[in-house]
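This part shows subunit A:
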Amino acid sequence: MDFLKDPLKLAADWLIGLMTGWGMPEGVAAGVAAFLGIFVLIAILMVIDIFLVWLERKVVARFQDRIGPNRLGPFGLIQPFADIIKLLIKEDITPANADKVVYNLAPMLSMMSVLILWAIIPLAPSMLGVDLNVAALYIIATGAIGTLSIIMAGWSSNNKFALLGAFRQVAVMVSFEIPMVASLLIPTVLAGSMGMNAIIEKQDIWFFILSPLGALIFLIAAIAELGRAPFDMGEAESELISGYNVEYSGMKFGMFYAGELLHAFTFGGFWGILFFGGYRFFGLEQVSPFLSIPILLFKAVIGYWIIMWVKYTMMRIRIDHMLAFNWKFLTPLSFALLIVTALVHALAKDAALWVYGLSMFLSNLVLGWIVVEFLRRYSRAEREKVEGPARPAMEAAGH
Partner candidate 1 sequence: MIPLSWYLIFAAGLFSLGLFGVLARRNAVAILLGVELMLNAVNINLAAFWRYGNVTDMTGQVFAIIVFAVAAAEVAVGLALVISVYRSRNTVVADEIDMLKW
Partner candidate 2 sequence: MTTAQIIFLVVAAVTLVSAFMVVTTRNLIHAALWLVATLFGVAVTYALLNANFLAVVQVVVYIGAIAILFIFAVMLTRKEMRDQGPQLNSAWWISALLAVLTFGGLVGMLWGWKGMDTLASEMPVGFDSVSALGDALISPNAFVLPFEVASVLLLAALVGAVYVAFNPRSGDSRK
């Protein structure tokens, strides 16, 4: 029964017991066990990553009315392994005038910035790397390392397209960090803590219901942070070939690619954790971690699918539109939402649960309605400036 309740602790205790039996000091044994835990987690993540390649290709194929990989193995499941073998045996080119050290460091940093995110993801109540009390900010901090890896890749490639792509991408990432922080503060306000476990435990009602706008802002900021369409200015195949990673080949490119996929999956997971109750599902998480891990992974895949859905149905937005969207719309909105959330939370937190939930939801709805109304007026005014007084036919055609 103990094994079902807390397998990780049991395994760690057994390992430490084994190693101290060999005459290892307690501290060293604990360190080795922790290291092994990290190693196993990263290995599992890498395997998941391989199948994400397959998933992504399959899903994009369906969106584009194709079948996708279907030759190797059942449903083309062996295809990603063939892809990896291709990447591994490809010639590894470093441009002649590249800054070698920085050039080789960038893909590693890119992958690392994704992997260290998993240190704070709670797979089950007892299963997480560290229960940091600043976990929400930790997400932003790893994003900062990702930003750094992109500018390193763009600069060290000594290629003007790579540098342009990196500039654009970094401008987007740095500016979308602000609505990201503000939307991360909403679960923090609602739960009264930045710790991931504390945020999940507080979600007797999903935070998505308490703050749908916050969840939406987080999703938009996350997509921008990931650099996926419609915010993939940094890659923009048609203008910049493929942006900051244009000079990379073989497995170094593979690291960027795999890092991007895993990053998207991870942010799907964070969306699930912060707004959809993480590993909680009608008390099932109390039974065993073996149930809560699939629940969390399922929510992560749903989040990942939504990110893919957005990516493959939206057009790329121009860089100035994108930055204007962030600074003139998303940032003020996220701050307004934060203020409203904090106010309603302070006023209604002692009321009955349904009153609290309803007032939270309604305040979000009202704010959303005000924003939509404001946008409608603004776009109508802009349109009238260009086209003269409103003409119904033109309105239908759009502009």
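As a working rule, a residue touches a chain if its C-beta (ideal position, glycine included) is under 8 Å from a C-beta of that chain, and two chains touch if they have at least 3 such contacts; residues count from 1.
A quick word on the picks: all candidates are chains of the complex that A comes from, given by their letters.
These numbers come from a predicted model, not from an experiment.
Trainee: Counting any copy, say which of 1 or 2 touches subunit A in this complex.
Mentor: Result: candidate 2 touches subunit A.
Trainee: Which subunit A residues qualify as touching candidate 2 in the complex?
Mentor: The contact residues of subunit A facing candidate 2 are 27, 99, 102, 132-134, 137-138, 140-141, 143-145, 147-148, 151-152, 155, 163, 167, 170, 174, 177, 194.
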